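All protein chains but one are shown at their positions in the complex.
By written order: A, B and C. Residues from 1 in each chain.
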Amino acid sequence: MAQTSPAVEVSGVSRTFGRRRAVDGVDFSLDAGDCLALFGPNGAGKTTLLRLIAGLLKPTAGAVHVGGRSLRSDATARAQVGLISHQSMLYRALTPRENVEFAARLYGVPDVHGAATRALERMRIADRADAPVRALSRGLQQRVSIARAIVHEPRVVLLDEPYTGLDAAGGAALTDMLHLLRSSGAALVLVTHNVDEGLAVASRAAVMLAGRVVRTDDCATLDARAYQADYRALVLGGSVPADLSVPA
Amino acid sequence: MIDTSGTFIAGYVVATIVYAAYVVSLWRRSRAVARKLERRAK
Amino acid sequence: MSERRPPGLFCAAWLVARKDLAIEYRTRTAFFSALVFAVLALTIFYFTWDESVISPNDRAPGVLWVVLTFSALLGLQRSFGLEEYDRGIDALLVSPIGRESIYLGKALGNLLFLCAIQVIAIPALALFYNLPVGRPLLIVTGIVGLAMIGIVAVGTLFSAMAVNTRLAELLLPMLSLPFFVPVLMNAAQAATKIFAGRPVAEVWPWLKVLIAFDIVFVVACTIAFPFTLEE
Partner (left out) sequence: MTSVSQSAAAASVAPTTRPVFDWVLGLAIAAVAAVYVRAIYFTPAEALQGLAQKIYYVHVAAAIDAYVAVSITALMSLVALWLRDQRADRLAESSAEVGIVFLSVVLTTGPIWGHKIWGTWWAWWEMRLTLTLFLWFVVAAYLVLRGAIEDDAMRARYSAVLAILGALLIPFIHLSVYMFAARLHPMPVVLKPSQPSLPSEMLTTFVLSVCAFTFFCAALIRARYRYGILRDLAASLDAEGNAA
């Protein structure tokens, strides 16, 4: 594949529900190995944006390209995306292994059993792989859900509040895995309202308010404490300070 | 000729009731929405 | 990257169907409740007619179609319900498989589910209503198969729609039953003639309508299904 095109390119994406503009003209692009942490209060449009990037929603305007291919029209573009959402997207009657293997088959992974084992081991859930999902706790289900989303080794991973419900061990496994994914060349979009979690793995940070990306920063040059304070002021103030760049 | 005036009257009455019921329902609904819009406009 | 090829239309459909059947095999609740319903209905219908007026033999076909229709609705009801629970449907939608595959897979799963019920319900019918076991019963089973394809085709689509509405349980029968009418009318008339010992050639006109219905609605519903998904 041509490495010239970015891993994900979101250009002018908007989405309205009725008369409500949930996402309003968002632009960004990520290269392989980038991780964008997307912060914002409830209702800012983070989840909608993630569902647009995943292709679950059709943008009212704009387009999403993955590896240079249009997501809505090209199945090979969809095959490179992994989604971790609010809901576990698991079938409760099946075991974690069956769920993960089913996902692997949908993506045409050659060694289904081996890929599923690797994914489950990475999320440290392999020892519970043969009990039905129904019997697992919320946190363990979240680990299975993450294993399911990465079993096909996606080039783009979209995560919606992935730390929710995870205990310390699960959170550590997730953080390790996100670093591993980045080093193996995947681009990550991490949606969260917890700034510390986001900054721990991100290479770039963005803030969303009322459907717009109101601020983007490079994490390398970022002071976490100052950013935290700025973010709080942004969210609580509800208005955009004049010195912050606002994309048109 | 058989006497079928009862059938004739029943047919016209029933048809008229169905049509009138719809016109009345439409009128009531549109009046309710118009009032709502009037309140909004204030 | 290149050695990885997403499954094709029918291959993906089979994956979805097999997943649904695996879930059904694990839980078995829907299957047993539909099966018990079917057998219960068979026995209840036996007592709703006066045996001396209409012989069990004559009412068996009618009972068969009523039981088939309502056990089909029970099976269809849960089809998209289990996708909705933890949004399993989202995992299917983000995957590279086509939306048509999702529909065909769900429909195939439902068809096999209903066939499994009929495999028990039809012999139970023959048992309770003292039907002669033989060629006619076999032919009627074939007619049931043809009818089921049409019922499952529209039922699966409406199940996908009903699950997203406020009246989910109520809406599925209301949407589906008018569409079952031509299927049931033709299948029931064909079956009645077969039970009466007529040759297959005589019921061919009804079978033709059934086959046409199956073809038209499998194609139309496959095309229509993507419109029922969130956009």
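Methods note: a residue touches a chain if its C-beta (ideal position, glycine included) is under 8 Å from a C-beta of that chain, and two chains touch if they have at least 3 such contacts.
Everything numeric here is computed off the predicted structure, so don't read it as measured data.
Within the full complex, the chain left out of the display contacts the shown chains A, B, C.
Among the residues C:Ala41, C:Val66 or C:Met161, only C:Met161 touches the chain that is left out of the figure.
Mapped onto chain C, the footprint of the missing chain covers residues 154, 157, 161, 164-167, 171, 174-175, 177-179, 181-182, 185-186, 189, 205-206, 209, 212-213, 216-217, 220-221, 224, 227-228, 230-231. Taking the whole complex into account, chain A touches the unshown chain at residues 17-20. One chain is missing from the display, and on chain B it is touched by residues 1-8, 10-12, 14-16, 18-19, 22-23, 26-27, 29-31, 33-38, 40-41.
Please note the rule applied: only the chains that are shown with their structure count from here on.
Inter-chain centre distance (chain B to chain C, centres taken as mean C-alpha positions): 41 Å. In whole angstrom, the spacing between the mean C-alpha positions of chain A and chain B is 56. Shared contact sites, meaning residues of chain A that touch two or more other chains, are absent.
Against chain C, the residues of chain A that register as touching in their complex are 1, 54-58, 75-76, 78-79, 81, 83, 85, 87-94, 98, 102-103, 105-110, 132, 148, 152.
Listed in rising order, the residues of chain C touching chain A in the complex are 1, 3-7, 12, 15, 19, 22-23, 26-27, 82, 85-88, 90-98, 230-231.
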